[in-house]
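For this depiction, one protein chain was excluded, whereas all remaining protein chains were kept in their positions.
Lettered A, B and C in written order, each chain numbered from 1.
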Amino acid sequence: MTESEVILGDLVAANRILAAQGVVDAFGHVSARHPRADRFLLSCAKSPELVAAADIEEYELDGTAVNAGAPKGYLERFIHGALYEARPEIQSVVHNHSRSVIPFGVTAQKLRPIVHSSGTIGKEVPVWDAQHTFGDTDLLISNIAMGRDLAKAFTSANCVLMRGHGCTVAGKSIREAVYTAYYLEANASLQLEASRLGEITFLRPGEIEKVNARLTKGKRGEGFDRFWEYWCGRVGVEFKPTS
Amino acid sequence: MTESEVILGDLVAANRILAAQGVVDAFGHVSARHPRADRFLLSCAKSPELVAAADIEEYELDGTAVNAGAPKGYLERFIHGALYEARPEIQSVVHNHSRSVIPFGVTAQKLRPIVHSSGTIGKEVPVWDAQHTFGDTDLLISNIAMGRDLAKAFTSANCVLMRGHGCTVAGKSIREAVYTAYYLEANASLQLEASRLGEITFLRPGEIEKVNARLTKGKRGEGFDRFWEYWCGRVGVEFKPTS
Amino acid sequence: MTESEVILGDLVAANRILAAQGVVDAFGHVSARHPRADRFLLSCAKSPELVAAADIEEYELDGTAVNAGAPKGYLERFIHGALYEARPEIQSVVHNHSRSVIPFGVTAQKLRPIVHSSGTIGKEVPVWDAQHTFGDTDLLISNIAMGRDLAKAFTSANCVLMRGHGCTVAGKSIREAVYTAYYLEANASLQLEASRLGEITFLRPGEIEKVNARLTKGKRGEGFDRFWEYWCGRVGVEFKPTS
Partner (left out) sequence: MTESEVILGDLVAANRILAAQGVVDAFGHVSARHPRADRFLLSCAKSPELVAAADIEEYELDGTAVNAGAPKGYLERFIHGALYEARPEIQSVVHNHSRSVIPFGVTAQKLRPIVHSSGTIGKEVPVWDAQHTFGDTDLLISNIAMGRDLAKAFTSANCVLMRGHGCTVAGKSIREAVYTAYYLEANASLQLEASRLGEITFLRPGEIEKVNARLTKGKRGEGFDRFWEYWCGRVGVEFKPTS
């Protein structure tokens, strides 16, 4: 298989897997950087559960569809382009509104990793608020200026919460981005529950570093394959190990 | 297809979609205004999941079945008639007891939009209490006087919570009413979770206006079609874009 | 169909419906009074989801199997016998450990109806504690003395919570007992959520009376039939209206 075919296969699987996990529902989207680094791949405007290979379009980093006759794209495709533009190492981006992350975007409570599996979310997830730069908006990232402002909030993080909206997650591969999006939601849910019981002991910085070191040890992506195989089984997609 | 056929198709789908979402269960109902504006369409007394086209009956706005031989109707059909009577722009009404909205009807906490997707619920959802006008009742809207009292509580809102009972949601189309009923429940669930973490930043009035402006921009109903397509897929109903 | 056949059909359906609702799981049981009032019908020791008509046995009110060769019965069959003995109007009993009721058995918080659908649980659900009469036990109702002590705690109530164990629900028909067991769990879940938001307005005594008056108005059992039809659909059992 060519690199493009591998990416396309994982991107279609990612759409179905994120839907099965409840990370996306009618809304939300996932993209991958094109092997030609100045473009990205993203479905036309469709609920992820319904996305097939034929729905995937190529976009310039400014959000313009390469194919002039492409069907209508997601309004918020600028989230993806701006992140690929700002962060050359990023290969995949997930945007979603999953349930447990929302409360951490609208209160002063910081989302931090509570369990080793969620080490990839980083030490503390930044919160971006459209209000700060753009005043009253409909909160959607509907142009490249908003996309770039959001991308800036990432600095070197993997995830950003968006106040009154949802979150965006970036990864060095599609499998890593999906893994992090899943555990961002899981960690938020765990932190909501634990916060009932009193003060929480979060992972220490040194622990987070060691968790992330192991995940990227050995072959690239290997650390995420068990997770991917499990979810491929759940959505009926044939699993292929990261090559 | 005639306008009547389009409405009937969406109304049957709405029954199944609301059941799949858990917004209705054994109880709850959804109606649409008849193209002849002084009537409405509503299933006979049946759990929404079980409703087929043949179950839909025509009612006068006072709750009288047009067809004298119609099977027994929902006791609370007066909710629907009274709203169509009071609000000419309303085309569809959902009544339900979904889980997360109940707590906001029985406490002093106000339900307000926490996330852009729930902008259609309005700035603050009013609470209606049968007790205020009618004293001790079984809380059901079992006559047109109660229906009209409830309709008054809406003023210009899309949703009203009913103390010790559930909620009623109105929309300018069936798809909008189902969308709002779903996000009223979702927002209540999010607000319950967020309320654990401290003070909440709700959407600002200017943000709510912009969210709602976008949803009604362009072709009527277009903004709700992605949501509808996703849920049609989930209940096995063929999706047709709003014409 | 004979009265016995009607009862047997509803009792098998009740086992499957309670399992589908999550009110029972591997454990829990449901019985019906025999048309011969001094006996009751209950499955042999089996998870309710797996119960078929052939599993139903006749028991004396003291818990003795009528058929000497009957397979092993539930250890806690004394719950059922003691209630039929103490309360001639009771026709069906459900015993379960559903999730949301447990917290109200182990804390000082009283479980009270928060929404019209749960009016049948009564004004305030009593809590029975095996410790009071029997000291340290394994908490199971493993003899008729414990069953009778529990039955006393009902006085005229429909439900009793059992500290560190679960609950028992009684009804004037199988459909009513299943309805009440479902809404006892639902109300507990709602009350747990609402308790986060501040003081709760529960149903008033006059409202509870009117809710219950409507449910028993007209033909016996008619008020519970919509609920029953919906759940029969969910478990693939043919629905028959209460005759």
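Here is the rule we go by: a residue touches a chain if its C-beta (ideal position, glycine included) is under 8 Å from a C-beta of that chain, and two chains touch if they have at least 3 such contacts.
What you see is a predicted model, and the numbers here were worked out from it, not measured in a lab.
> Relative to the complete complex, which of the depicted chains are touched by the chain excluded from display?
Over the full assembly, the chain not pictured touches A, C.
> Where the complex has a chain not shown, which of A:Ile7, A:Val101, A:Ala130 or A:Leu203 is the residue touching it?
Of these options, the touching residue for the absent chain is A:Leu203.
> Mind pulling the chain A residues that touch the left-out chain?
Residues of chain A in contact with the hidden chain: 114-117, 119, 186, 189-190, 193-194, 196-204, 206-207, 209-211, 213-214, 226-227, 229-231, 233.
> Suppose we count only contacts with the excluded chain; which residues of chain C make the list?
Touching the missing chain: residues 25-27, 45-47, 49-50, 97, 99-100, 102-104, 106-109, 131, 135-140, 163-166, 192, 195-196.
Everything below uses one rule, namely that only the chains that are shown with their structure count from here on.
> Which other chains touch chain A while also touching chain B?
Touches both chain A and chain B: nothing.
> Please list the single chain whose C-alpha centre lies closest to the global protein C-alpha centre.
B
> For chain B and chain C, let me know how many angstrom lie between their CA-based centres, rounded off.
Here chain B and chain C have centroids separated by 33 Å.
> Return the distance between the CA-based centres of chain A and chain C, expressed in whole Å.
Using C-alpha averages as centres, the distance is 47 Å.
> Would you please write down the residue numbers of chain C that are in contact with two or more other chains?
In chain C, nothing touches at least two other chains.
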